[in-house]
Each structure stands twice: as C-alpha cells, then as structure tokens.
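Missing here is one protein chain; the remaining ones are kept as they sit in the complex.
Labels for the chains are A and B, by order of writing; each one numbers its residues from 1.
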Amino acid sequence: MSRFIDLTLNGVSNGAIYAAVAIAFVLIWRATRIVNFAQGGLLMVTTFIAFSVEQATGSYWLAFFVALASGLVLGGVVERVLMRRVEGGPPLNAVIATIGLLILLQAAAGMIWGGTPRSFPPAFSIRGYHVGGHTLFFSPFDLFTVIAVLGMAVLLALLFRATDIGLRLRASAFAPEVARLQGVRVGRMLTFGWALAAMTGSLAGLLIAPAVFVGPNNFDPVTVFGFTAAVLGGLDSPVGAVVGGLLLGLSLSYVAGYAGSSLVTLAALAILIAVLMVRPSGLFTSTRARRI
Amino acid sequence: MMRIRTRSVLAVAVCAATATAVASCGGGGSSTPGVTKTTVLIGSHQPLTGPAAPGYSEIAPAAKAFFSYLNDHGGVNGRKINLIYKDDGYNPTKTVTVVKQLVLQNKVFAIWGGLGTPTHTKVVDYLNASKVPDLFVSSGCPCWDDGSAHPYTFGWQPNYTIEGKILGQYIKQNLAGKKVGVFYQNDDFGKGGLAGIEQQVPKSQIVSTQPYEPGNTNVAPQITALQKAGADVLVDFTIPAYTALGQLTSFKLGYKPQLVVSNVGIDPTTVGGLLKAFSKGKADTALIEGAVTDGYLPSTADSSNAWVQLFKQIHDKYDPKAPWDGNVEYGMASAYTFAQALKAAGKSPTRQSLVDAVNKGGFTGPGLVPFRYSKEEHGGYGGAQMGAVKNGAIELSGPIYVTDPGNGAITTSNAKQPAPGADGLVG
Partner (left out) sequence: MNEAQTRQPMRARRSREPSEPPSGPRPRARRLRLPEQTLARHLLLALVFGVLLFLLSISLGAFDNLRMASAAYFFTALAGLTVLTGLNGQISLGHGALMAVGAYSTALLVSRAGWPLFPTMVAATVITALAGVLVGAAASRLRGPYLAGATLALAVGLPGLADRYPGAFGGENGIDVAPPTPPSSLGATFPLERWEAWIACTGALVVYVLLANLMRGRVGRTFRAIRDDEVAAQLAGLNVARVQILAFVISAACAGLAGASLVVVTQIAAPGAFPLELSLSLLTGIVLGGLGSLAGAVWGALALVFLPQWSTDVAQSFSLSNDVQANLPLALYGLVLIGVVVAAPQGIQGALRGIARLAWPRGRREPSTHQEEGDDAN
C-alpha cells in the first residue's frame, strides 16, 4: 500500500511538471494555432538565464522573476522576428521554423554556458514531509509546484474566458481577418500570445530544473511528455493540460513502479493512442459540428 | 545505341578511377596512411553534443591538450601527434559515417579512444577488416577484449565486470550480512557491473536490483523500491547524473544507505557540481560523503602524486576552460598510453607495428594497476584499488586488486606506479 502511495505522490509531482509544459503548448496553440517545438528550447534558455542571475547575485527570487521577465521578452522577440515571417505560409513551415529555432537555441546555450549540466536550486526544501514517523514522498517544493501549476491554469482559463484581452487573443488566432475588421491589433495579440506562452514556459522550467539539472538537452524528455499531455487533454484547453499532465504523470509512475522503467515511453504511446481513439481531439475539446 | 555509349563511358570512367587511385598513393613519401616524417594523424569519434555529451565531451580535448604538450617537447620519435575527433552525438549511424570518413577521407593512422559501447560496436568489424588499429576504446565493455576475433581493437579502462567483482569482494568482506540493493544503468555498463557484483556477493544478500533508462530522470520508483526492500548498502552502477539523482531522491525520502559507487559515476567534481544547489551551506559533496568506490588512476585531489601534478599543469596550460576532474584525467592518461604505444612501434611506425607494440604489453604509467595486454587479451586495465569519498575527494588505499572478467579469482598485484619521465616520454 505504501508503495502505491509513494508512486501516486511521485506521479502527482511529475504530472504537475508535465502540466506546466503542457500549458505553455496550449497557450501558443490557442493564441497562434502553431505547435511550438521550440518551447523546450525557450524554457531552457530562460532557466539558464535564471541560473546565471542566481550565481551572480545569490538571490533565488530575483532569478525567478528575471526568468519570467526574460520569458516574456524572448517570446515576444521570437514571434516578431521569426514567426511573423512564417505565420502566413503553409503550416508545416511554421513547424520547421520552430524546429530550427530549437536546434539553434540548444546550440547557442551549449556555446554560452557549456554542455555540463548545472545544479539549480529549488524554491523550497525537497525533503519529504514527515507524517506519523514516516517520510512521505512529497516535499514543500512539490506542494509549491502543484499550487503554482494549478494557479497558472486557473489564471489562464480566466484570461481566455472572462477577459477582453483573452477574447481578442482567441479572435486573432481563429479568425484574424474578422478580428482586424473589428479593430483588433492582430499582430500585437500574436506577439502577446507568444510572450505569455514563453513566460509560462519559464515558470515550468524553474519548477523542473532542480529535478533534471540545467543543460542544453536536459529539458527534452519533459518537453516531449508535456506535449503528449497537452495533446491528451486537448490543445485548446488549459484545464485539459493539467488533467492530461496529471493523468500522464500518474500512469507513467505506476508503469515504472510496477512494470519497469523501460516500458515508460511505450506506455505513454499506448495511453495517448487509447485516449485519442475515443476522443480524437483530446479529452477536453468540445466536438465541433462540421459545416457542409 | 545506349549500350555502346555506356560501355565507352564506362571504359573512360574506369581509366579515370584507376589513374586517380594510382595518383593518390605515395603522398608524402610514406606508404603508411596518416604517418609522415614529422606527423602522425589519429582520429576519434566522441559525443560532443546531445544528451550523452556531459562529461564525456571533456575527454578528447584533454587528450589533445596532452598531445600538444608532447608535441611542444618534440613529439614521439620526432613526430607530432595530431588528433582529429568528430562528433557522433552518441548515434551509431553517425559513428559509422564519421569513422569511415576518418579512415577513408582523412586517412588517419589509427583510431584512438572511440567512445561508447552501442556506438563503437558498430565500427569494430569495419576497422578490423580494414586493418586500422583501434586503440583504447573509451568503454568498459568486455567486447573489446578479444584478441583473436578483433586483433586490431584494444580496450583501456577496466572492464565493468572486473570492477563489479572488486566492489563485490569489498562488500563480501566488509559489509557481510547487510542487505544490498543495486541501482544500475540498463545497458552493458550497468548489467556488466551487476554481473560482477552477483559473482561475489551471496545471492541472499542482494535484496533488490533496479535498472534505470538513461534519458528518464524519474528514478523515484527505483529508489523507493530499494528503500522498501530494506537495502542498507546501495551499489550504484550509474553515470554521475544518476548518482546525483539517486542521492537527491534518497534525501527526499530520508533514506541513507551506505553507497558503493562505480568509478564511472563518482567523480566528486562532477557529482558535487550537480548537487551544489541542494547543499545549503554544507559541502557540495555532502550527499556522497563516505561513498565507497574504486579507482585505477590516482585521485585528482591527490596533489602529492607526480602524475596528477603533471596532468594538472598540462590542463592549466592547454585546456584551462575545462573543469579539473576525472574526465580530463582519463583523457590524458589514455593519450599517454597511446603515446607509449606509438613510441614502442618504432622509428618508422606502421599499423602492424603499432598493434604488435600493444600486444607486447608491459606499459606502465599513471595507472595504479597493470594492463591486460597480450595477443589474446586486449582488455586494458585489469583491476582497481578501493577507496572512498573523504572530505569531498576520493582517497584510495589498500591493495591493488586484479582479476579477469570471467570466473577467475581476485588476486593482489605488486605493481608500482612509476614516476613520470621514467620512460623518457614526458617531463
């Protein structure tokens, strides 16, 4: 029984991390209808920036906010300079552009910070909570991660549903021409969408980094699982991203614990296919009637 | 119509190809590829980028630094050693391309230090068929140790099973009766080490063996299983990242087993670097303090050792940006053995004379243990000395153990590490 509890708690903390990355994917998809393969690279760079700030100043929270700010800036710059030029063309070109950007970011990080992974501090202690003489596999940092991710998901859901700017973001993505007619500055909305998504990614990076170390390739596995979680939950739904992340985190933890860690990637495939066969657009998308 | 035209074109092409082949022979006045009167060209394949790069990417630049030092002091038999290393990203397809390029285009004299088991196994047959010396593979797989099947391939670092046996013997002798758990990488490295442990430690003592896949950083299922099984001794056949991950997870659980770690995964500079942000005022290496390990080269912290002093000097002058750690020492020591082999190959080295020189064996240098080189045995270092992490550095002590990768007994050796310069190669 206690093994089950350990695996469950492990699944929840991992799941929160996948959810964090998934939310970033959802955000970019909702705002620009692009799958951003460079997401892992962007969050890696902002985490490296946080690392450098923390090394230089010794202050974790300053590094935290610098990471979020640099995420905003980086996302906006990427959209303006690169994605703007491919947004109008064939959708596959945008995918290739983000793949190229990912490679470029990883190479640049390797050049600037080197390939040796760095240690990144957690916001709070990683010692498990002591409950009734037994150490739980859940620490203050895990609690912070879960709260931060849930909070992010709620804020984003509110942003899209209940605010004016959220409406404008959605309009710019779904129907840019109509939005323009209505006076929406579509270009600015797209830039804002990317900036917001990159900032979300930065938060994910800060939460993940203690467990995977900071290196040019260290965020790749988490990014793949994060994308899987986003697809699982439905790319249009921040709530779906959280549910997808938790579902994936828990399932993979149980698989690793009871069947062996070599089955994890296969299990992810199986889970994704199983869900998509029943709900081809993810768990939380409403079926859209096809207009003829 | 087509056929006649093809035939005449074919004839022209064959003539052209033959002419080119004839012309390309005999460049530089020597018929041995890669060797001229003043230089020797060698090649290597290394993971310089990608997930396998951390740590390993330091090895080849360190070797190059050592060769630069040698070259500045006259080289070997009057020839400067020129090392070209190419990135294969730990992808065997790239390894094949890169090695064929080194042999066919760059025309290297020999391959040195090809890194990785899944990568290098794909080029062993090619190199042996092409009679290219394949010296000192950077991997502890027993696959290189076969002088009859692969006469041109030689290992260098101690075989993983040899290491497992020696660590297992330590557990048997010093930690008898304690429950042992093994946390190992799910490939030749981990499985080979586990085989050695299982040979020495009684079956009843091993309560849990948990493999991990490199690339999947979630090791909680494995560590919690080891804790649940009650393992008081945790054997780690892990690379540094996973030694650190294992320790962080153990810390989270309040689990404090006695660590016994492979020399591959214990370098305090590397592991300490990964644990730094969690140490909060204590030493970076606090979480691995007291870990038992083994070594076949002197500890990088042993500043009284003449070889360490020499290598550190070379590092500070020729490779200063790299951290001073076990990877750099590895690269330089392996480069040193190559230089020894080249010297023993004679004033006009050929590929065959290089291979014969290694087969003759008898090299001594920075290694603490003797080599296992003969016509049949191509294994490399044959043992290790036990040690532990004390005050953040590895301290080796006790007898030098040697054994074979099979069922042979573990014996002690009286080998003494010579001073650098004893054979006139350095200093």
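Definition applied: a residue touches a chain if its C-beta (ideal position, glycine included) is under 8 Å from a C-beta of that chain, and two chains touch if they have at least 3 such contacts.
Computed from a predicted model, the values in this text were never measured in an experiment.
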For the chain that's not shown, point to the residue among B:45, B:86 or B:315 touching it. B:86
Quick one: say which of A:7, A:35 or A:66 touches the chain that got left out. A:35
Chain not shown: contacting residue from A:110, A:215, A:240 or A:257: A:110
Those residues of chain A that touch the unshown chain are 29, 35, 37, 82, 85-86, 89-90, 92-93, 95-97, 99-108, 110-111, 114-115, 216, 224, 227-228, 230-232, 235, 260, 262-270, 272-273, 276-277, 280-282, 290, 292
Positions on chain B where the hidden chain makes contact: 2, 6, 9-10, 13-14, 16-17, 20, 48-49, 53, 57, 61, 86-87, 90-93, 96-97, 100-101, 104-105, 117-119, 121-122, 125-126, 186-188, 213, 321-322
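Quick note on the criterion: only the chains that are shown with their structure count from here on.
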Show which residues of chain B lie in contact with chain A when the two form their complex. 48-51, 53-55, 57, 186, 211-213, 215-218, 220-222, 224-225, 228, 241, 244-245, 248, 251-254, 270, 273-278, 323
Note: in the complex, chain A contacts chain B through residues 2-3, 6-7, 10, 14, 107, 110, 115-122, 126-128, 130, 135, 137, 139, 210-213, 215-218, 220-221, 252-253, 256-257, 260-262, 264-265
